[in-house]
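Complex shown without one protein chain; remaining protein chains in place.
Letters A and B mark the chains as written, and numbering starts fresh at 1 in each.
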Amino acid sequence: MTADSSLRPVRTSPLAGWDPALPPGLSAREVPFRTQLTLRAAPGGAVARAVAEYLGHPLPGPCTAHLDTEVEVLWLGPDEWLLVAAPDRAAELTAGLRAAIGDAFGSVTDTSAQRTVLALAGDLLPDVLAHGCALDLGPAGAPAGTCHTTLLAQAGVTLVVREAGPRQAWLFVRSSFAGYLAAWLADACVEYGAG
Amino acid sequence: MSTPFRVAGHGRVDRSATLAFTFDGTAYTGHPGDTLASALLANGVHRVATGITYGRPRGIVAAGVEEPNALVQIEAPFPEPMLTATTVELYDGLVARGLGGRGRLAATPDPARYDAKHLHAELLVVGAGPAGLAAALTAAGTGARVVLLDSAPECGGSLLGTREHIDGRPAQEWVDAATRRLTAAPNVTLLTRTTAFGHYDDHLVLALEKRTDHLGAAAPRHLARQRVWRIRARQVVHATGATERPVAFDDNDRPGIMLASAARTYLHRYGVLVGRRATVFTTNDSAYDAALDLADAGVEVAAVVDARPTVPERLSRACAERGIPVHAGHVVTGTSGVDRVSRVHIAERDGRGARRHGVDCDVLLVSGGWNPAVALFSQARGTLRHDAGLATFVPGGPLAAVRTAGAADGLRTLGACLADGIAAATAALTALDIAVAPVPVPAADTELPHPALELWRVPSPRDGVDGAAQFVDLQRDALVSDVFRATGAGLRSVEHVKRYTTVGTAHDQGRTSGILASGIVAEALGTDVADLGTTSFRPPVQPVAFAAFAGRDRGDLFDPVRVTALHAWHQEHGALFEDIGQWKRPWYYPLPGETMDDAVRRECRAARTGVAMMDGSTLGKISVQGPDAGCFLDRLYTNVMSTLKPGRIRYGVLCGVDGMVLDDGTVLRVSDGEFLLTTTTGNAAKVLEWMEEWLQTEWPELRVHLTSVTEHWATIPLVGPRSRDVLAAVTDGLDVTADAFPFMSRRDTVIAGVEARVCRISFSGELAYEVNVPSWYATSVWQALYDAGRPLGITPYGTETMHVLRAEKAYPIIGQDTDGTVTPQDLGMSWVVSRKKKDFVGRRSFGRAENLRADRKQLVALLPVDGHTLLPEGAQIIATETIPAPPVPMLGHVTSSYRSAALERTFALALLRSGSERVGETLYVPLDGRTVAVTVAEPVLYDKEGARRDG
Partner (left out) sequence: MQLIPCPWCGPREETEFHYGGQAHVPHPEDPAALDDEQWARYVFFRDNPKGPFAERWAHTAGCRRWFNAVRDTASHAFLSVYPVGAPNPLGDGSRQGQEAGA
């Protein structure tokens, strides 16, 4: 956003003010305003290579994410990735990526406000997730860097395991579902002595 | 208070604590570890219920989930119907009463929490009896994830109700050691009070854990009372044990007539004597254990009636030592008693009732043999075979990932069950390439019992209809004579007999009655029960409360509530909301004292005469990118999209291959290689998926990418003749004149410091704009528009006003004015169907004879002649003022109906047969016993010339 610089636009994230009562063993917060770009490119093709070169690391394969870099990359589908970076970098990264892609067939779409991110951590996390996620997220099957787009309760999420267990995970959720998911998580925690 | 039938030196109840409870209005006491049934029996109470059809007194038959009789209603602490007294753990303050087969639902919402949880394992072992414990111990050592579950509050299964030995010590010591080891193992999840109730596809086993039921009113409120475990295991061992079955004879339903093993369980597990003087009727060895144990505990065993011609020497000697008379080759032919059995009639089996004599007793213990509990294995598609030696059906062999072990496998000795558990776990893990160290088999009894006699019933010695007092299914009050009536009516399949007689359809799923019915059907048909088979076993194998299935998907979490970025603003400004799919959309914004009609009239007037705004963010939005994007859209939309110039917008309709309207919306060309299209709110996901289907499966050669941006963009329609003034006020330098910013075009600008895409689109016929900004900025941009419009009386409006405005212009709502049988031509929108394009999806269908009929239903407007009747949506349309005799010829139906401020009358849209030919006709809509006269009109009622769109 390079809007009128004299007027700093006011923005509100889907879970602004969310401060749930959580039990010991779980922390949760919204990570708002991440730059999120949807990249579409043929896997292993020229565009994917050009993007990898631009980012400085390869695009991750199925059900994994490339984490802990300036631009983190989540695998969403065989020709679809979500690029995640600090706030307010959409214009600059989009321009850079489009320049790298050139005339080849690939697309970059700003979807920053399409989803928000919930950062969850703690010993209780495996239990809380198991109340609504059918996937086996045990450490053997889901090491750090695991990335699944699936259902958590009745909401579609992209779940990124940042520390195996999972002891730390990010949930990418459609903005309109964020309130439902936040309420569901808080309710799941009642069992463990929240509030 | 005394509990006269509690016996010292037996049982696992905690006698140091006393629990008070009330049953059928009488106060009693019991102990922790009791079930409601064991506590009642300890107080000498057998009669607990009433037969549903014949009203006969009924008693406790079993000691577990197989109980067919003792249904109770819990009254306090919270009403709960239809529980078996044998599975209700006793707690202080329990108030219950016996049922005659029908419970009563609570009239107030259940305050308890219920939840669900997923669990993954390499091995699931169902049942923590000897075989299950042996299996779990075997697997625990491998480090593989193991889940062991059991219905009871503690492990042990049958060992809790017998007095067997393992490794030379009482079996309970082995159970305790095994429980300690499994509890300590980090790779083992041990779930007690947990009943597997269904084995589904791909080894998903659902189990219900009763977590706080046994705590009664003391249950912590924050804990889920019951939990549905969704266990996905790679291998499953069903160590589910076996269920004793009865034999049918005359008056076999009196209180005091029980399964023999149940009496033994009440003695050993609960320290309860089920009576003072017992008669035992058996077809196999197992009932002797009950007779001998009860005799040793002080019960006078008046007789053992063994249907087999000879009794094994070991057993007859043991009976003789205790002075128990044994009648070999005899059967029980009937019973006497009022509220309880008091006398049993026995006779030689081959003598057709000859040499009958009576034996006085207060309990009759019956064993007709044992049925392996194969329901879950059978649900997993395991096959069953008939075993003549056991006189029952047993698993036909393991599946690739599902096995049975122990008594569920048809094994009858403790030693064999322990070995089988070890073998089953070893085979299961080996199938997963997990190495299993050899496990020694604990030493236990391996002496095989003598063969059982297959005896389903004893013919009635009385005159009259045979079997008319012999109960097959005690809960359903289904009789042997009912089974005979079914076979007499020509039914040959046990499945049909089940439906005809209702045998096996009660809460107990026919655990004690199902195979009995098969045997009696076989007898009636003169066939072999082995050929007849059993009825199929369906989940849930045990009743599960709806609340448990619902789990936490209740109240606000029942269905996801989707909200837009502007939701808080709408709430603060008094909006009422309408559910559109999962979305909450503002419906209208009533001012204090306003009715809905008042509010909608005010909102409509603002949009038509001043300026109004709404939240259109729920519109589906799809970014279509790539060099072939235009070609792709041309193949899908009925009109041409590839000729759009960047910055221009076109309305489009999507049809299915059948030519019926699927969705509609606008298409904006963002740049040469990028389009942004909108879908209706409810169809956003469906349209994207449908487009991906064409792209991925039919035209993979097209270089097109589809990306949903529905929630990235907030959309704010700004509507009305003064909307241009508001837009001009919030933008700096944007030329908003009609020439510079024409209809169906886009301009980029900055509003409230936010880059905005403004499109001149109208869904009302008025001058209107759609302001699109990233949804983070929706509230500040909305507020800026609202503030700028305040001097002009800007009015926020909801979906109701939107519907009125669009209906006045006959803009259809897909899914409301259409139903999957409506073509664009039916909607009067032939103009949106290209004649130039060679093909697009659905085009060929427009030429089908059916779609060319002149009498198709077409969209028209209906004007009630009286000007004020509001026709209900869905109302039918007929040709005559009086309603003719049925069948009434229907001409069509009302799809939308509103009061119009602009027209100062009510009006409706309708799909009407030959509608366009009927314009000007008067037709009738039946309503509340009369008919309403309506005039058919061209659908567009307001501003037919389209003069208002430029303001």
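Rule of thumb we're sticking to: contacts are C-beta pairs under 8 Å (C-beta built on N, C-alpha and C of every residue); 3 or more make two chains touch, one makes a residue touch a chain.
All values derive from a computational prediction rather than experimental measurement.
From the options A:Pro24, A:Gly44, A:Pro62 or A:Pro143, the residue with contact to the unseen chain in the full assembly is A:Pro62. Within the full complex, the residue among A:Leu76, A:Leu93 or A:Ala194 touching the omitted chain is A:Leu76. Among B:Asp110, B:Asp466, B:Asp658 or B:Glu674, only B:Asp658 touches the chain left out of the display.
Here the missing chain is touched by one residue of B:Asp556, B:Asp579, B:Glu692 or B:Glu881, and it is B:Glu692.
Shown as candidates are B:Tyr54, B:Tyr200, B:Phe558 or B:Trp831; the residue that touches the absent chain is B:Tyr200. For subunit B, the residues touching the absent chain in the complete assembly are 200-202, 204, 230, 381, 657-658, 685, 689, 692-693, 696-698, 700, 838-839, 841, 843-845, 847-849. Take subunit A: the residues that touch the chain left off the picture are 62-63, 76-78, 80, 134-135, 148-151, 156.
We adopt the following convention: only the chains that are shown with their structure count from here on.
Each chain gets one centre point, the mean of its Cα atoms, and the points for subunit A and subunit B are 32 Å apart. Across the complex, subunit B is touched by residues 1-4, 6-14, 33, 38, 40, 79, 105-107, 109-115, 127, 130-131, 133-136, 138, 153-155, 174-177, 179-180, 183-184, 187-188, 190-191, 193 of subunit A. Residues of subunit B touching subunit A in their complex: 113, 115-120, 145, 222-224, 230, 232, 552-553, 556-557, 559-565, 583, 618, 623, 625-627, 703, 705, 707-713, 732, 750, 752-755, 774-780.
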